[in-house]
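With one protein chain withheld, the remaining protein chains of the complex are depicted in position.
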Amino acid sequence: MKIGILKETLDGERRVAITPNIAKQLIASGFELIVEEGAGEYSSFMDSDYKNVGVAVEKRAVIFHEAEVLLKINPFDEEDLKLVDKGQILISKLYHKSNPELIQAIANKGVSAFSMDAIPRISRAQDMDVLSSQNNLAGYKAVILGAFEMTKIFPLMMTSAGTIAPARVLIYGIGVAGLQAIATAKRLGAIVEATDIRSETKEQAESLGAKFISVDNEGEESEGGYAKEASADYLKRQKEAVNKSLFKADLVITTANIPGRKAPVLITEEQVMQMKNGAVIIDLAAAQGGNCEVSEINKTIVKNGVKVIGTSIDPRSVSTNASDLYAKNIYNYIIHLTEGTNFKWDLEEEITDETLIVQNGTIRKS
Amino acid sequence: MKIGILKETLDGERRVAITPNIAKQLIASGFELIVEEGAGEYSSFMDSDYKNVGVAVEKRAVIFHEAEVLLKINPFDEEDLKLVDKGQILISKLYHKSNPELIQAIANKGVSAFSMDAIPRISRAQDMDVLSSQNNLAGYKAVILGAFEMTKIFPLMMTSAGTIAPARVLIYGIGVAGLQAIATAKRLGAIVEATDIRSETKEQAESLGAKFISVDNEGEESEGGYAKEASADYLKRQKEAVNKSLFKADLVITTANIPGRKAPVLITEEQVMQMKNGAVIIDLAAAQGGNCEVSEINKTIVKNGVKVIGTSIDPRSVSTNASDLYAKNIYNYIIHLTEGTNFKWDLEEEITDETLIVQNGTIRKS
Amino acid sequence: MGILLNIIYLIATVTFVVGLKMLGHPETAKKGNLIAAAGMGLAIVGTIFVHEQQVSPIIYILIGAAILIGSIIGWLIAIKVEMTKMPELVSLFNGFGGASAALIGLVEYGKNVNNATQSTTIVSGIIIGAITFSGSLIAWGKLNGSLKSVVRIPYYNIINNITIIGIIIFAAFMVATGVDSQLVLYALLATGLIYGILFVLPIGGADMPVVISLLNSLTGIAAAITGILYNNMVMLVGGILVGSAGIILTVAMCKAMNRTLGSVIFGAFGGAAATAGENKALGSIKSTTASDAAIMMNYANNVVIVPGYGLAVAQAQHVIHELEELLTKRGVNVKYAIHPVAGRMPGHMNVLLAESNVEYNMLVEMEDINPQFSNTDIVLVVGANDVVNPAAHNNPASPIYGMPILDVENAKHIIVNKRSMNAGYAGIENELFYNTKTSMLFGDAKAALTDLVAEMKKIQ
Amino acid sequence: MGILLNIIYLIATVTFVVGLKMLGHPETAKKGNLIAAAGMGLAIVGTIFVHEQQVSPIIYILIGAAILIGSIIGWLIAIKVEMTKMPELVSLFNGFGGASAALIGLVEYGKNVNNATQSTTIVSGIIIGAITFSGSLIAWGKLNGSLKSVVRIPYYNIINNITIIGIIIFAAFMVATGVDSQLVLYALLATGLIYGILFVLPIGGADMPVVISLLNSLTGIAAAITGILYNNMVMLVGGILVGSAGIILTVAMCKAMNRTLGSVIFGAFGGAAATAGENKALGSIKSTTASDAAIMMNYANNVVIVPGYGLAVAQAQHVIHELEELLTKRGVNVKYAIHPVAGRMPGHMNVLLAESNVEYNMLVEMEDINPQFSNTDIVLVVGANDVVNPAAHNNPASPIYGMPILDVENAKHIIVNKRSMNAGYAGIENELFYNTKTSMLFGDAKAALTDLVAEMKKIQ
Amino acid sequence: MNEFLEFIENNLQITYILILAIFVGVEVIKSIPAVLHTPLMSGANALSGVVIVGAILVMLHADPTDYIALSLGFVAVVLGVLNVVGGFAVTDRMLQMFKRKK
Partner (left out) sequence: MNEFLEFIENNLQITYILILAIFVGVEVIKSIPAVLHTPLMSGANALSGVVIVGAILVMLHADPTDYIALSLGFVAVVLGVLNVVGGFAVTDRMLQMFKRKK
């Protein structure tokens, strides 16, 4: 079975779905691999690295034509679909719930499509869970980005030229990204506070040294570990509880998401206007509409001396590691889906069932 | 006595010599202060902040005209000197050893000029030592910049999507900047190695958790804590000792300086060609000619997949904290130089003697 | 008694004290045991050969035969017995000691009926010896499983009280009247034996070690009483030493089990107190103390530490590092086994351990450590649960089925630290905790590890 | 002796054991002292009033007077003396005890010349009592400064040997011949007294506590010997207790000073051993032990920790945090004083302490902490030197003159941990170390603080 | 009570010995690590076999024709020796686990 690795075309994307290291493992498992020219370039993998492990490097059209399975990170787009042939298998993130047109387009092509973002958050699927692996790096990089953009440093320093107060970092959303952001900010010496709608996150935040800001709510927990949409009342009370910290914060990182929906607005423009001059907000939910009212994806907006940076939870900039992990996830996933080198199509099995969005032109999930 | 605070004009500079907080203290000590419009803008200090503490905000020309003492961070340049009047006192960094023309020009103006970078490294002058206060922040920011530019993360992470090896950071020059860089990289979880020509730095590096790379030399120590110029032989043996680490490094930070001279070249282009694809070099000595042969000041040059970033040891980007510390240094310095609000001109006293470069048009030091 | 014998006894007494003392420290215990044994040998040999009266050869032969028989049997049993059966053996031996004391009393009684002090001594010796003997046998039976653990006797309290009253009446009668009746003598013996049985029968099997220690202390007292009878210092002092040390030991054992002596002995009667940590399906758990864990780890060759989310919750990263450093310094080979999803975020354990400066090369990935567990003496699991849950292998119905885990079961011994029997993230039972190789060290990780380190430091 | 008196003595003996035991723990020491004192009172009262022979009232009056006089003087001296003079007072009191034993011997000798055992006892009592008396007086004189610390006597060895031989000859003669000569008796007393003087004279003042402890142990033995004489159990057991405990204590004191008992007693004769840490200009330093430091800190109200470069070199940040947490838990108010240039880079201490998770609000800047030192019980300086060097205030010639420092001198007591008397970054002597309020706790910071923590944990 | 006092009166030194031995027993044992509880119990058990001395004395004092005394004494000696020998041997085996490595 021939697997084709496509170069990402999305603006700003620097990752690649399969790294040379993982390619080698797939080949060892019996698969044949071809990779698009320059696919790994921005993740510090050269075409020669792929060649060295036995992957053929080809032009884009050749990949689409020859591969039975096509791998990408970001959803296949119109341009991609033009080149797809009936019977091919597509694997990428699809966000099928929010992308019905795309799913329809894929179905129209008569192909099968698996979605990486639909992998259930169950224990045995953890090693295929791209959301975890990527959000984790995103949390780290958000802090680095914040530290880079700030005009202050993180740690407390008592020096002969005076004492520098430690930076105050506030984190909204204590999922995978939020936790790693807490850990990283804490390591650098900041005072870290964090808040989340799920009350079980309190202990988790504290286990990493952050102070948890409790919003006195009935703690409507989770649906399979995910947050439900917050009520207006909750959002109001959240603002009250957090404002004191927000207005003192030097760096704010927001990671709050509700799967399949627009991200909740947690910081209004009015709140931004009351923040400290020089503060920085990194909105990792900007792609889902943003947790901060002011943010726009891939833009830096300065409001009242506050820099609001809208970015996505995809850790594009740490592309080497991000590609490594993503590739490992896909590898585990492909091994799970196949027997020998053929797909099992075992629809009784939870992971396959949840992730197989389109089967031979038929939409299974929407 | 009226003190004028000028806005920095150097490209990329974001600091300001006096912050509102320190301005307040100077005013409390009896000085009168005027500040150029927008001087603190990039350090998150607004004109209104200055006004609030009693500083008059004026246009550039007014400052030059009215102030008896003119404060800057970077050396006064030709443009500045055009506006300077006889009898005025200038305080800034001057680098008088490497800038004889500038010193001559200042003398021609018939003014007096104190140089902040000439403050002796003695115990009681530590609170005026701008080199320490600024290099310290530079060391921190160099690591943040490196982390930002890298396509990898710093810490070791063992995850279900595979293990990410910790970043390897190599630091040349264990002065103030180098030490803080070690501390910061270590905090973020990197494996840190460091080297210096002064053998007493071994213990210091280790006290922060770095591994010291010893170059087997006779350890020609220091002149008042500073390094002497290294022999060609030393540089050769240094390369041999360090190369193994250099070629494995993900981030290299160079901080090696010899006061009053060109910075030593520690990494040749040939060495860069053998480094890892994706590695990053931050050359903090670029303004003094660079520790890396490839680097150019304020440029990012990619060679063989290695990003070489030439920057100066001035921590411009953390401008808020850097200005705070710089201002506190100047404050201590001015208090030291004056009695009531008048200059003492005590030339017997070491600090005054070393820093008064031009007195009423006469060059004292060169 | 000649001066020589007295000096022999004096030396023996000193060896008893010194030996007992040395038995209290792991480093010297073995030597202490040998010293005490040597002293005992000396005392026995001295008693036989250094005396002044005439003794017929037949008696020497009998004594020699008795000693030979006892030694051979005792030695063989001791050498052959499995490690796990040792406590019951101790109980059996102790019973024999008690029996010996009772027999001495039986022989001596007739000769001393007229001396109140002597007969008091003898009567007490018989009673205590008899109780010890029958009680120890019951304890032995319970431990080796031939007796049901907790036996309920109807009208227990009444029978028990009657027996006690019986003992008192017989004893008082004998001492007061100086009657020389074999009948009364054996009646006394019988009531003593009955009381011993009644005493131990209702106590639960898990408490047997405490009971044995208590009975052992009683044997010591019986020996001391016999010492008074013969005005024999070595018996007196040796017996009292065992008696007082035994009481202290008994109390210490109760403490280590978080019980009081009273609750062990009398708690049983109420019949309530279902042992905590029993689980219908999985069996019962074994809890351990910091002190035990410390000794086990100190004398291990290979130790693997498995950190989990609980370590982070307790913020015990600094203490675990201290423990690891200490073990390394003692020559133990220590590693950390890092499960990829231990904690609540990828790399959680890495962040945590980096904070306390654990060397990166001490952390071993799951794939690399799993084959090494069979060669590991002790695994210390700290606040981890799901990542060491064998259900992932065994139980297809489990939500974690199919997840790779750390195969700590393969190690020779597992110590698990957590606060309670509560489940982890996945919310499921963990049969590892019920494994016979597992000891639970309950408590907040920071507190428990701090204790562990403190105990470890005490050892050397 | 009546049964009542015997029981009184028995009780007194038990109070001695229990009291001595309680004296070994800071928490119970005070109570232990009182218990032993009560037992002693009981024994005295019992001796006077509970006996069978007829005693004339005049003797009662005399005894009463003696006790009254002794009590009042003893009490007044004990109450009035300054804290720093207590050790010498102990020495004085101990000498009195010895004298008392010797006097008893003098009186009893004549009555017992014909019984070898008794006269041996008495002669030994006189010798030991005399040595203790004169030796203690010399020790007292040395401690209160009326005697030059080390006294060199010409032909010391010869004189010493002659004295010893004299004692042996007199004693042997008296026991063997049973001579009842006051002359010989007082000659024995005199040689004993001389030997006591010779024994203590050459030993250095710093070693006096060890000598006092040793002499104290001897007094105990003298009391025990007297006990044998009178077949008096409370004296016998009490004396032996003091004797054996005293020897152990003496050895422990030597250990705490890193000396052997031999080197204290005989080392002096060589005359070498100039005390380390003496400095011509600055005086001498006082070194302390982890155990002492732990107790001092444990019972303090306010403790300030001053970290310096040495803390970083030793990588002792985790241990110092443990210490701080422990102290806080014990109710001590702890802060860290951060000097702006402590370490080798700006913020060095901050990085270090952040690593071990020290709360930011426990760190106090120099300007804020300096006024608080006068209210601080103990400052613990760990690996800092220049930043606490008063030369910055006092010595215009010093390279650090004019640098602001942490004014730790203002605290009630300063404990400095470093490895040696080596200088810091500035390469200059630090007179703080020679301050009378300063104790040096030598050793690598990590090791020393680990010990400190261990000792601290022992306390409660 | 009276008899008790009398006993003390008559056996004053024995009483002291008793009390001191109790103190020694207590002091010597307290604060031992829990893992030594079982070996220590076993060791103390072996020590309690000192009653064997009494059993031997019974036999030594027995009339060679007093078969009851002799046989009871014989059994007492056998049992006592079992206690002593077995006790020390088992203790020794238990303590194998404390062997120092290397």
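Residue numbering begins at 1 within each chain, and the chains themselves are lettered A, B, C, D and E in the order written.
Here, contacts are C-beta pairs under 8 Å (C-beta built on N, C-alpha and C of every residue); 3 or more make two chains touch, one makes a residue touch a chain.
This structure is a prediction, so every number in the text was calculated from the model and none was measured.
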TODO: Sort by label and list the shown chains the missing chain touches.
DONE: C, D, E
Task: Contacting the left-out chain in the complete assembly, out of D:V90, D:I265, D:M403 or D:L432 - done: D:V90
TODO: Kindly state which of the options D:E108, D:E355, D:D386 or D:E409 is in contact with the chain not pictured.
DONE: D:E108
Open item on the list: Given that one chain is not shown, which residue among D:P154, D:G262 or D:G331 touches it?
Closed with: D:G331
Task: Identified contact with the non-displayed chain, of D:I127, D:V242, D:V341 or D:V453 - done: D:V242
Open item on the list: Looking at the full complex, which residue from D:I164, D:V184, D:A256 or D:A447 touches the chain that isn't shown here?
Closed with: D:A256
- [ ] Could I get the residues of subunit C that touch the absent chain, sorted low to high?
- [x] 3, 6-7, 10, 13-14, 17, 21, 233, 237
Open item on the list: Using the document's contact rule, name the residues of subunit E that touch the chain not shown here.
Closed with: 13-14, 16-17, 20-21, 23-24, 27-28
Task: Footprint left on subunit D by the chain that the document does not show - done: 16-17, 19-21, 23-27, 29-30, 32-34, 36-37, 40, 43-44, 47-48, 51, 53, 55-56, 58-59, 62-63, 65-67, 69-71, 73-75, 77-79, 81, 83, 86-87, 89-90, 93-94, 96-97, 99-101, 103-104, 106-108, 116-117, 120, 209, 212-213, 216-217, 219-220, 222-224, 226-230, 232-246, 248-249, 252-253, 256, 289, 291-292, 294-296, 299, 301, 331, 455, 458-459
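Going forward, only the chains that are shown with their structure count from here on.
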Task: Labels of chains that are neighbours to subunit D and to subunit E - done: C
Task: Minimum number of chain-to-chain contact steps, subunit B to subunit E - done: 2
TODO: Give the label of the chain whose average Cα location is farthest from that of subunit E.
DONE: B
TODO: Using the touch rule from the top, point out the two chains with the most contacting C-beta pairs.
DONE: C-E
Task: Shared interface numbering between subunit B and subunit A [over half = same, under half = different] - done: same
Task: Cα-centroid distance, subunit A relative to subunit E, in whole angstrom - done: 74
TODO: Could you grab the centroid distance between subunit A and subunit B? Build each centroid from C-alpha atoms only and quote it in angstrom.
DONE: 38
TODO: With chain centres taken as the means of their Cα atoms, state the distance from subunit A to subunit C in Å.
DONE: 56
Open item on the list: Where in subunit D do residues touch two or more of the other chains?
Closed with: 315, 340-341, 346-347, 351, 354-355, 357
Open item on the list: By the touch rule stated above, which residues of subunit B touch at least two different other chains?
Closed with: 126-127, 132-133, 136, 155, 157, 159-161, 164, 187, 189, 209
Task: Which pairs of chains touch, using the document's own definition - done: A-B, A-C, A-D, B-C, B-D, C-D, C-E, D-E
